[in-house]
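Below you'll find the structure I mean.
With one protein chain withheld, the remaining protein chains of the complex are depicted in position.
For clarity, chains are labelled A, B and C in written order, and residue numbers in each chain start from 1.
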Amino acid sequence: MHVVAIVGAGRIGAIHARNAALNPRLRLAYVIDPSAEAAGKLAAAHDAETATLDSALSDPALKGVIVASSTDTHLEVALKAVKAGKSVFCEKPIDLSIEKVSSCAEAFADANFFLGFNRRFDPNFRALWTRLRAGEVGALETVHIISHDPAPPPLSYIDVSGGLFRDMTIHDFDMARWITGEDIVEVYAAGECLVDKEIAKHGDIDTAKIILKTEMGRIVFISNTRRSGYGYDQRIEAFGSKGRLAAENMRETTVESWTGGGCQTNPPMHFFLERYANAYVNEMEHFADILDGSAEPTISYIDGLKAQAISEAALASVRHNKPVSV
Amino acid sequence: MHVVAIVGAGRIGAIHARNAALNPRLRLAYVIDPSAEAAGKLAAAHDAETATLDSALSDPALKGVIVASSTDTHLEVALKAVKAGKSVFCEKPIDLSIEKVSSCAEAFADANFFLGFNRRFDPNFRALWTRLRAGEVGALETVHIISHDPAPPPLSYIDVSGGLFRDMTIHDFDMARWITGEDIVEVYAAGECLVDKEIAKHGDIDTAKIILKTEMGRIVFISNTRRSGYGYDQRIEAFGSKGRLAAENMRETTVESWTGGGCQTNPPMHFFLERYANAYVNEMEHFADILDGSAEPTISYIDGLKAQAISEAALASVRHNKPVSV
Amino acid sequence: MHVVAIVGAGRIGAIHARNAALNPRLRLAYVIDPSAEAAGKLAAAHDAETATLDSALSDPALKGVIVASSTDTHLEVALKAVKAGKSVFCEKPIDLSIEKVSSCAEAFADANFFLGFNRRFDPNFRALWTRLRAGEVGALETVHIISHDPAPPPLSYIDVSGGLFRDMTIHDFDMARWITGEDIVEVYAAGECLVDKEIAKHGDIDTAKIILKTEMGRIVFISNTRRSGYGYDQRIEAFGSKGRLAAENMRETTVESWTGGGCQTNPPMHFFLERYANAYVNEMEHFADILDGSAEPTISYIDGLKAQAISEAALASVRHNKPVSV
Partner (left out) sequence: MHVVAIVGAGRIGAIHARNAALNPRLRLAYVIDPSAEAAGKLAAAHDAETATLDSALSDPALKGVIVASSTDTHLEVALKAVKAGKSVFCEKPIDLSIEKVSSCAEAFADANFFLGFNRRFDPNFRALWTRLRAGEVGALETVHIISHDPAPPPLSYIDVSGGLFRDMTIHDFDMARWITGEDIVEVYAAGECLVDKEIAKHGDIDTAKIILKTEMGRIVFISNTRRSGYGYDQRIEAFGSKGRLAAENMRETTVESWTGGGCQTNPPMHFFLERYANAYVNEMEHFADILDGSAEPTISYIDGLKAQAISEAALASVRHNKPVSV
């Protein structure tokens, strides 16, 4: 079993800690968090110890570090870990600043570094991706990505998130690259504040419709809103020369209720912890594969940079109301 | 164009009159009904004349008679019409008495007589029937027929209907024969009064689950209730050696509403006039084919008698609580 | 009954002629077409006479004219008819030239003139429109319109169609205005030739993704392709503050086939004659209402001009690769 440490004992840290603990190839040894209480609780739940980052990194048995701390610490933690020779599984983004990440390119390029874009590991999107490549609907032409949050985050989060494109659409930009297998060359984004005017006062938009063009002339459409009113709407449609592949939403149960008013199913699963529960498990499997040496990281810091570059272009597109090259 | 007359200007008569009038191969010439007002109104709507049955039958131009009068007159009207040498499209049943119908067997056997089991002409059931015969799911083994009315008829109707099996399940018995392509040899029926105890006081049941066996050992299940609470539930599932073919309900629109409470579609179409609107049109097409001489009637008085015989067996099964041979 | 004439005995003319003939409030008296054979055949099918436009217009009993001739004759025919004091139901577009139509504005403004954007009469879209206005999903924010043809038209048609936006997207532009209840102020269109490179050689595109902005800041997305590979994909999703209303595709039957390979339903209905059969019937009902005087035309020549203006803006957007004001 590969010994791993987790940095960050918050919501997403707890998910990764649990998945690491449940993975038969991994042993979660250390939990690192500035809050002793949070670290202690999470460590206790999984028979791990609390530690400081430095002490953990100094353990030669430690093979892998999972970076799930607050966003502004990802870069520092990840750098320390790769420099200590550890394999790293880092939550996205490495840093909100493209420049900062780029300046560390060499360190990440040489390392066993895996950036956690979780949606690539969702079984539905993965099946779509695989079947698309198997030619089931012919040559890919265009893609639609629907990515609607159930409800807006608190305004305090808006202030630090970097805005809709950097915080939320970043996932969809990565999906666009992954599904098409191409780089994005141009972005046109229409952004509005239709959900809550307070969000505009905090300098952000809450609704966006985005058109991306790829190197080969394929077109990707992305739809975002901070508030769907009906749950977490996460769908992808891929249109090919012979048909359409679509990954529909997941629902909590398969129960239908038929009454005089109509036939009702469950809404889409509420939010990402439920919707992407399997994706997080599969991510950890991939990290175990990396530690085994049976797989290279399939998502690198460059993928993170490219998604961020599209975000910046989208932001510029809204500001100047024109298509912007990436 | 073939000249036709309609006997009966009630609800189902109006449907058939309209479909005859709209059929480019038919000309509706006469409307016959004891109520001069009803006959006059329906005739006016379709540029036809009112008439008595005798006067209409004496018109040598008249080729076909559509019998849609009250059930207790079907036999007399149909007999007169076939004896006058007219082709007949008769609503089911010819008569509630099997004996009476049997005693006229010769007259119907020699005639161009078509019994209107409308469901055989529903495009969904027809597609299932055709694909089943094309071997899409291998050899047929068993069939489920769900046939639930939206709401019970008035108690006054219960009194004259002949009861659930003769009035409602009769359609399902015919579907069982049509889908399997076999005769039914045994019936077990569980009947209860679960919807409205008043129905029991009027000597009927309102809920039934029925198991039929065919000559070849196939099994058909039928579910009936007088009140679904969610519309007119009309489904058929056919299970074969390689899979399942199912005809699902029809809905008024394809609109879905997704809100916090879930995802809702329209309920099944409310009742038979809507659900089987196309079936009635297709029935009339078949009658036009018969008048053209391009088709033999696909449903004969014998099919009516056989469905009635299953009804009687079902009734006996409930009374004696045991399987009954047909 | 209101006496009407149809100009044009081609494919869409035949549809309208049949619906007029079947409408109990209309009497189809005249069929007008340069081809005596086509006119004669259609007239015979509906007990009508062939005529010239002038002779038909000179009949004082004639109340309404249905213009379903070739596109380049719409304007002339419609003008003659309105000048003769007839009510007019005109297929879209009145003319491919916005200028020509504008120059006749006065004539159309004073007339009982109804422009046939058939999709507004589709029962599914109509139900979505009605339920949206009833507030079922709160305040409307954004709309997605998927409008994919099953297969490209012949290249000869591409040459005369005016191109994708004027020929195909024009319907979607009208839907955008109708669903939002607002005028469009800006268009960004990404257009590519992904289906067949020959189409590019004929000066057209075959794939488009379009973002529209309304006066109030709502956003509409339109997706077009000339070839879906899976039938005629006609869907609308409306996103509101409380949820989502979606009109899904129609299918020929409700039959499902479950086999080892999965669970399969019918593809979307193949093309517009099937998909919008009910819309054409409902359009004719509206024309009968107009002739009755019980309704004003709900779609005017101005609606036609506005949809055309959006088409022109979309074309300019593709050419200059930037958003264009309407």
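The rule we apply is simple: a residue touches a chain if its C-beta (ideal position, glycine included) is under 8 Å from a C-beta of that chain, and two chains touch if they have at least 3 such contacts.
Since this is a predicted model, take the numbers as computed values, not measurements.
Every shown chain that the unseen chain touches in the whole complex is listed here: A, B, C.
The chain not shown here is touched by just one of B:Asn19, B:Ser69, B:Ser87 or B:Thr207, and that residue is B:Thr207. The chain not shown here is touched by just one of A:Val137, A:Ala190, A:Ile210 or A:Val324, and that residue is A:Val137. Within the set B:Ala21, B:Val195 or B:Ile236, the residue that contacts the chain not displayed is B:Val195.
Although one chain is not drawn, the whole complex shows that of A:Asp54, A:Glu248 or A:Glu274 it is A:Glu248 that touches it.
Counting the whole complex, the residues of chain B in touch with the unshown chain are 137-138, 141-142, 144, 148, 188, 190, 192, 194-195, 207, 209, 211, 213, 217-219, 221, 223, 225, 227-230, 233, 239-244, 321-323. Mapped onto chain C, the footprint of the missing chain covers residues 229-231, 233, 257-268.
Those residues of chain A that touch the chain absent from the view are 22, 24, 45, 123-124, 127-128, 131, 136-137, 242-250, 252-260.
Throughout what follows, only the chains that are shown with their structure count from here on.
Centrality by Cα centroid goes to chain C. If you average the Cα atoms of chain A and of chain B, the two centres end up 57 Å apart. Mean C-alpha positions place chain B and chain C at a centre distance of 39 Å.
One inter-chain figure worth recording: chain A and chain C are separated by 42 Å, centre to centre, where each centre is the mean of the chain's CA atoms. For chain A, the set of residues touching two or more other chains reads 229-230.
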